[in-house]
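Every protein chain of the complex appears in place save one, which is left out.
For clarity, chains are labelled A, B and C in written order, and residue numbers in each chain start from 1.
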Amino acid sequence: MNTEGAFLPDIVAFCCAHSAYPAADSAGYLRIPYPENIRVIRVPCAGRVDVLHILKAFEKGADGILVLGCHEEACRHISGNIRAKSRVQKANTLLEESGIDGERVEMLTLAQNQGPKFAQIASEMNERIKGLGPSPVKPRV
Amino acid sequence: MADNGFEVYLVEKEPTIGGYAASFCCKATETCSKCSVCLVPEKMLEVAANPQISLLVNSELVGISGEVCDFSVELVQKPTFVDPERCIACGICTESCPSEPSKGIYLPAPAAVPRTYIIDKNQCLRFKGAKCNICRDMCPTGAVDFEQKPKKRRLKVSAVIVATGFDAFDARQKGLLGYGRYPNVLTGLDLERRFNAEGSISLPSNGKAPQNVAFIQCVGSRDEYIGNGYCSQVCCKYAMRFARLLQYQNPEARVTIFYIDLQTAGKGFGEFYEKCKGAIRFVHGVPVEVSEISPDELEVRYEDPVEGKVAKETHDLVVLSVGITPRKDSWDLAKVLGINLGDYGFFDTQDPLDGTATNVEGIFLAGTCQGARDIPESIAHGVQAASRAIQTLTARGD
Amino acid sequence: MDNSLRLGVFLCDCGNTMSKTIDFSAIKAKLERLDDIEYVAISHDLCLIKAQEAMQKDIRDRGINRVVVAACSPELHEHTFMNVLQRAGVNPHLLSMANIREQCFWTHPHKEKAAEKAMVQIVLAINRARLLEPVEKAEIPVNQDVLIVGGGIVGTEAAIELSHLNLKTTLIEKEAALGGKLNLFASLYPLQITPEEVLASKLKQVTESPNIDVLTSAELIDVRGQAGNFVARIKRGDEEFVRNFGAVILATGYDAQFASQLYGFETSTSIVTLSQLEEMLKSPAEIKKIPRNVGFITDVSDEHSRISTLSALRNALGVKEKFGSEVCILCKNLKVDGAGLEKLYHDCRNRGVIFLKFDKPPKISEEDGEIHIQVEDVLMPGEQMALSCDLLVVEEMVIPPSDSETLRSILDIGLDPQGFYQDNNIHLYPTFSNREGIFFAGNCHADLDLIRALTEASNVALSAYRLLAQGRVTIEAENVMIDPSKCRFCLTCIRACPHNAIREVQVDHEKRVAQIVDLACQGCGICTAVCPAKAIRFKDWSDDQILAELELVGAYL
Partner (left out) sequence: MIVAERKPLEAIKQMIAEYKKILVVGCGTCVTVCWAGGEKEVAVLSSQLRLASRKDGNELVTSEATIERQCERELVEGLKDEVKRVEAVLSLGCGAGVQTIAEIFQEIPVYPALNTKFVGMPQGEGVWVETCAACGDCFLDKTGGICPIVRCAKGLLNGPCGGTNNGKCEVDPEKDCAWTLIYQRLKAQGRLDLMRKYYPRRNFQAVTRPGKIEALQA
């Protein structure tokens, strides 16, 4: 949502339906604000997120991406969060290869009642991406 | 039980299910510390989603007659002045409520199930005599009804499962430990709730992050003098998890745990304890007195095993690991149901091998109302009770 | 029938609260201009029955075949609206939700931005809706018999409870008799009941039950198939036979072993293990010399075992009763976190049992049948106390039963670092394995006292009942599906699936491919993400659905 004036990054947060997504909701129940330019996408498990989703997101104009899953050893699907972590690393290198800062993608973990932490993560990511500036491959509209 | 096609009435005294555990916080650092708190909201949503379960909140069981497979129970539903059939939990009533600082109408918990707001008679201006109708007028669905009266209802049920839970030990009974007198003396329960609400812990006295924390174990447990001659089973684990969490958030923070015996048994917990060993100072022996030397400094007096004499040391935060005690109202319920109270005031079990059977056939016990348990074990006990109930019903071809 | 898209969009302003921020009628107007939009409705309370009935009617009357709901979080009401679709005769998976309350209105104070984001979310939900696919329910028959491996008290109890639930069980035990460890125990303190009584009553129930088939001196050789229809090969003596089961319960218990290397000495006539002591206590008559002083020592080889503290306490009382000896227990931390254990500890003390707590392991020496112990009590540091006794009882380490590795490979389940069975995960009951239809009970997967173990026995019984009671299970057919023409049978998914829910099938005489077992699949989508041939389709979370939500630039009007 890049409005005129100050740079507002487009950030996509893939959220595990067992942890991060409910966490985002609880931020809602507690009315804790977080930047509106964070786009939450619900996934059944962080392990569902494919490197392709991350690459395509940048093709479509994302400036930063969060993959949010369950805490280590607490994945509803045992290994989903671990896989997500290694995939995010893979994505980092693939992006670097294409000349995009790998810093723009990160995997973090949450529990479903951690609304405040979700908001905090969202804002921190927002600040980081603002620092990095717009994605070098943002399609022109 | 409902998963097995049985119809279930879930009767809760409070306006939301979930009990204490629903107010607990996640204790994970990067890695999950297996506190199991995340199970609770999941179970709550399962209940909400299950058509076989009818939720009766704000309700108390006042009478029972009949026998197994043919009980008739009598409930009284306290008014909450909001119609659950109408409330859509939009929150506009709370926003518009003029009562300050604390609102007269609110959602009992952020993730309350059912998601129905309630009016708090002690806060609501109208119930304090003012002519305030704001929430009723604001409510888009006309769910607010100041005239609501207590409802009586009768249910025909085949079996009853008692899962009334526990009360946390009231640390005030241990006056010397300063709870309620000094702001920086908190209980484990307080810690749970603060973490849950704020996501971190700050000193009540000055809002700074605690640097030097003491956990005092077995407050209200393993204590024959106050009649709690049992181990609460949860305190060592939550204390160590909190200790790790505090240090995760503030690596500088020093943590001391005063204990009698560390309960490190349980799958995977041994490993967790080994991780704690380096980071946490464990002192054998439980302090007798906590006193305040300055608003931000507490002095803990304890028997120092190394020196063999009473030692003093200062901390900025003291956490009392309060134990699990029987609910104050257990006795009333026992009277109503005609079931026995056993050791220390928990509900008593008939069969030494079966923690769920009571002296009344068709009435079963589950969870901490029968004795101290942690979350997964309480759930397991609940499942056992359900299993027993189903077995009884199957046996009688019900 | 024409399968052109007919989208119905249901906006809910949550009791007008959101309409101050978000102009719903404007959104409605914009949406109506989009393709395939059959109907746009604005409601104030979609979560209430009345509104849902109206919604259901709209869907029916207007022949809507894709439903978009823009309201609160799917976590709260996805199931609610799926039911509405069901009742309206539309496949419930053809629902797409836009979370405009929790994710926009409640968390973004900036009105215009919140409104803008809401609009985006709705449009994306619509785009997602276009790509949704129906997922049909199917019923598959399940075998109702249960196989229980391990005829100890836990396995036996599970069999009994299952028989009360009218399910047939086959209980296999590698020893010649049921009862396991209970046969060795001399007492069950703090319980007011003896092992003999317990066994007697349980075995009576087993023999009387028509539902339980006991196979002693039998072992499991092989298990194929999946939840609902396992095929097990069982060996008994030299006969071998095959039986079918719907579920498997492992209750193989634990083994106890004295860790001499950690103690630095072997057992002898005057140094015995807890289990050896139990034997002595069972038949005190055969004991030549009644010990005057008995010392117990635990927490040296394993600090965290509940079992060894418990049996030390138990047998300390036993010794007091049968021998009347002086008793001293040396330990690090008393594990009293179990029903009645604190009380048991107090009974011991009242009976004059002395407790010493050490930090550093005590020094122990033996001299013509007399044991000398040097220990430093934590309450009196620096002081080496010297004790002597004529019988020293040492703890045993609780180790996985010898056959757990074999059973692990037969059943294709996980072991934890110590070699016990690995529980599935924190979100599920600890008695679940990572495979549907295979359950654990008792000490084969955790450190439990008798009461806890028995609780697990009824837990697994109910889990098996839940899976099998109806004789059939309703599943979501092919929600995740492997396209056999694209599958290269590279085994990647089979290796990656955390629930072992993917197996190989023969498509024709020569081609084999991987196939999802719907009953065992738990819908995490890991396989979909790892498949190098992109041969796996996850209908509820397909790539195009996810990509559709990634339209960032120019996605909104």
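Basically, a contact is a pair of C-beta atoms (placed from the backbone, for glycine too) under 8 Å apart; a residue touches a chain by one contact, two chains touch by 3 or more.
All values reported here derive from a predicted model rather than from experimental measurement.
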item: Partners of the unshown chain among those that are drawn; value: A, C
item: Hidden partner chain, touching residue among A:A27, A:V40, A:L55 or A:M125; value: A:L55
item: From C:L203, C:I354, C:C490 or C:V505, residue that would touch the chain that is not displayed; value: C:C490
item: Residues in subunit C touching the chain absent from view; value: 486, 488, 490, 492, 495-496, 531-535
item: Interface with the unshown chain - residue positions in subunit A; value: 51-52, 55-56, 58-59, 94-95, 97-100, 136-137, 139
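FYI, only the chains that are shown with their structure count from here on.
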item: Pair joined by more contacting C-beta pairs (B-C or A-B); value: B-C
item: Rounded Å distance, subunit A centre to subunit C centre (Cα mean); value: 30
item: Euclidean distance of C-alpha centroids - subunit B vs subunit C, Å; value: 24
item: Multi-chain contact sites of subunit B, meaning residues that touch two or more partners; value: 32, 34, 38, 42
item: Residue numbers of subunit A (touch at least two other chains); value: 22, 29, 73-74
item: Subunit C - residues contacting subunit A, complex; value: 73-76, 99, 101-104, 106-110, 113-114, 116-117, 120, 424-428, 434, 496, 498-499, 522-526, 528-530, 538, 540-541, 543, 546-547, 549-554
item: Subunit A to subunit B touching residues, read off their complex; value: 19, 22, 26, 29-30, 70-74, 109, 111-117, 120
item: Subunit B residues touching subunit A - in the complex, by the definition given at the top; value: 25-26, 28, 30-32, 34, 37-38, 41-42, 107, 110-111, 196-199
